[in-house]
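This is the structure, below, for whatever I ask next.
Here's a slice of the assembly, chains where they normally sit.
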Amino acid sequence: MSEYYDGVLDEVMERVRPYVGAGTVADYIPQLAKVDPEQFGFTMATVGGDLHSIGSATTRFSMQSITKVFTLALVMGRSDHNVWARVHREPSGNAFNSLYQLEFENGIARNPFINPGAIVVTDQLLNDTGDAFTALRDLLREETGSPDLDTDHRTASSELATGDRNRALAYLMSGFGNMLEPVPEVLDHYVRQCAITISCEELALAGLLLARHGRRADGTSLLDQGQARRIMALMLTCGTYDAAGEFAYRIGLPCKSGVGGGILAIVPGRYSLAAWGPGLGEKGNSVSAALALEAFTDITGFSVF
Amino acid sequence: MSEYYDGVLDEVMERVRPYVGAGTVADYIPQLAKVDPEQFGFTMATVGGDLHSIGSATTRFSMQSITKVFTLALVMGRSDHNVWARVHREPSGNAFNSLYQLEFENGIARNPFINPGAIVVTDQLLNDTGDAFTALRDLLREETGSPDLDTDHRTASSELATGDRNRALAYLMSGFGNMLEPVPEVLDHYVRQCAITISCEELALAGLLLARHGRRADGTSLLDQGQARRIMALMLTCGTYDAAGEFAYRIGLPCKSGVGGGILAIVPGRYSLAAWGPGLGEKGNSVSAALALEAFTDITGFSVF
Amino acid sequence: MSEYYDGVLDEVMERVRPYVGAGTVADYIPQLAKVDPEQFGFTMATVGGDLHSIGSATTRFSMQSITKVFTLALVMGRSDHNVWARVHREPSGNAFNSLYQLEFENGIARNPFINPGAIVVTDQLLNDTGDAFTALRDLLREETGSPDLDTDHRTASSELATGDRNRALAYLMSGFGNMLEPVPEVLDHYVRQCAITISCEELALAGLLLARHGRRADGTSLLDQGQARRIMALMLTCGTYDAAGEFAYRIGLPCKSGVGGGILAIVPGRYSLAAWGPGLGEKGNSVSAALALEAFTDITGFSVF
């Protein structure tokens, strides 16, 4: 079986190779703009915990929006009812940091995977726990078994320095009465979450939380099966910004991408997949990582449909 | 096994019963407004062709937007490449008949399951076959084995009489150069498609085309497996108007609804489900049919995630 | 005094000369695209009826949206109360043929000088008189003393052939219940109005209707003083598409432009000015005609402010 997986990954690598380095490294966060674009990694983790990797699968990269999945999981594990009064669950049809829909919908974000929605979820986690960043970092440390997994402070500072649009989003929601904690504090936690660095192998391990329908690495449950399914449904419909329809069409798996170039994808009940390449396409998703996932589903036939 | 299914359906019925009659019958199409709201039907078809039904599962109702799935299948089977230059594959974030996004996106509709997208798909089918309505009707007759399945001319006339907004959508696209055939002719085929009447049992049979990944009742293939998966991905992300995220969250199956009160849902590789109740919720989806599907997935654990 | 005017006009001509031919001839109406761009005319009419002209002031051009002023005057003279329930009086902040604001505002156009508003006004005039085109043509014939003033049928046909967006606007309003007469009939009158050809001298004479605060050439009153003022207020705030603020800022007179390249401007109580040059700027107003009016107000100091 292991040989089968290795053969699949080799074929994925072969198909992706011409596109390694394609796309544009995110430049609106100065620290991210410094990343070498000619990198690529891919890891497949089975629910049993086996890892199969190709490329730079142990190099850490900035999680960015991929953290939104785990922050949401933490909040759903604690206050599932509260949060859905503050954020909807619909695709947005707009860019990840757009304000206008937020304004029309009275400060209620469309879903937890666009920036305003994720800021609300972070605000809820901060209100629930007193320390949203540490809650997330500790979850990731425990799921990956990497006690040194942490935020990159230069990236976090860099995001804060250029985060005027997130401030605008947060103050707009605050103006509508949809913030519990002070905006600057929430945004501080939010950017430190986003700036956590992780490798493909670690990310695939963390993603098993969903592949195992809510069961953690230590055997306890963070989420029940229904909750885990619902997070995956959100990933499929809203996980890749304004390209969620295209991802569902081409890849057919729940995915969550980040502007650091990572994408997490889940084959429910079976695998967690982590792909990474820093170059982004025009909608902010990694070009090589998306191609790798498309190759994977094409070769293996895995799809939720 | 059959007993198991019957037990499931009984439990679905029990849970839905208090909500039969809930919601509001579509009133913008006069003919639909006359339907008795106190009706409900549900059919589960296995890929082997067995049917399990409860309620008024042989009463015909107006397919309306559910036809969009089959029209798209016919077009994908013939001219898969052409149509995607004319319609995108993203959720819309807006009502099914909204013009403004269409205007901002230069006459390219967001996806094939909102009205402007479906009008473009019908236009393509008309251009491909010379008779879009008959092509669809004949497909449905063959998949269901019901040679008398047909459009309801009063409903079609009623829709034409009140279809100014569809005319506005079609002329707007025509103004952007995105119509091949004359607008009045395309709309005539479009409304006759929508006005086809079908029962839960027939709809479940027709839906097997997708559950069997493109294989028709006669064993030939209309679509290959990848195409069938892609249609189901579109159903999940875009099949229930501006509530697609909510449906994915609650039900976790690819669904397509219509304002006639029907919903088609697919368990890929296994089942085709048809639920019907005329009363609609505020986003235009049947209240009782949605509850029935939610009960079904809750009881059986079937979900794509 | 006449010498003074002639001196002013000479100076206007001198300033405008380098820009004659600048801009782009409207090309979405095929017939307009054939006009020689290297033309320019300017006429100043005093309320006493004296004319002072430079350039091609007797060459006729397509009135296009300038007709909207006179159609509105006819409707206000007959059914001032009825029409304002059907169209608002606010600047639009959007292009002249935009649908999206119309959709958000439930089929009530922002003002009578953008296309949907003017279509409603034409519909009202058609409903009031039975023949909106003839009512307008006869008014213009009488005010100009030109019995041969008429529509250009090739331009009207050309507009009908390319008028899908106007059809979309009209059907959208019809869908909201804001049309009295059948859409195709209203649009037929609308395009024949727009296609009326007129010279600068004739247009300046027709504009005296407003400069004289509603008094017609024959001494009778079409409008009372308050109504004439209100039309001029609408011209200042809404008369030049999405550049009304810029025109008010630079020229300071009530103006109405058309994509045929003409602009009508009024010095209330004193003069009617007609300028014409076929080349349009990016917001659809004639480049040379706007510069001529700006030069005129700069030289003479005439401004309503």
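Of note:
In this document, chain identifiers A, B and C correspond to the written order of the chains, with residue numbering beginning at 1 in each.
Just so we're on the same page, a contact is a pair of C-beta atoms (placed from the backbone, for glycine too) under 8 Å apart; a residue touches a chain by one contact, two chains touch by 3 or more.
None of these values were measured; they are calculated from a predicted model.
Taken over the full complex in this file rather than the chains on view, the one protein sequence occurs as 4 copies, with 3 of them shown.
Please note the rule applied: only the chains that are shown with their structure count from here on.
Arrangement of the chains shown, judged by which pairs touch: a linear chain-to-chain path with two open ends.
To fit its Cα atoms onto chain B, chain A must turn through 180 degrees, a value rounded to the nearest 5.
The mean-CA centres of chain B and chain C are about 48 angstrom from one another, to the nearest whole unit.
Here the CA centre of chain A is 32 Å from the CA centre of chain B. Annotation: 55 Å between the Cα-based centres of chain A and chain C.
Not a single residue position of chain A touches two or more of the other chains. Against chain B, in their complex, chain A makes its touches with residues 88-94, 101, 110-111, 225-226, 228-230, 232-234, 236-238, 242-246, 248-250, 252, 254, 268, 301, 303-305. On chain C, the positions that touch chain B within their shared complex are 98-100, 103-104, 164-165, 167-172, 174-175, 183.
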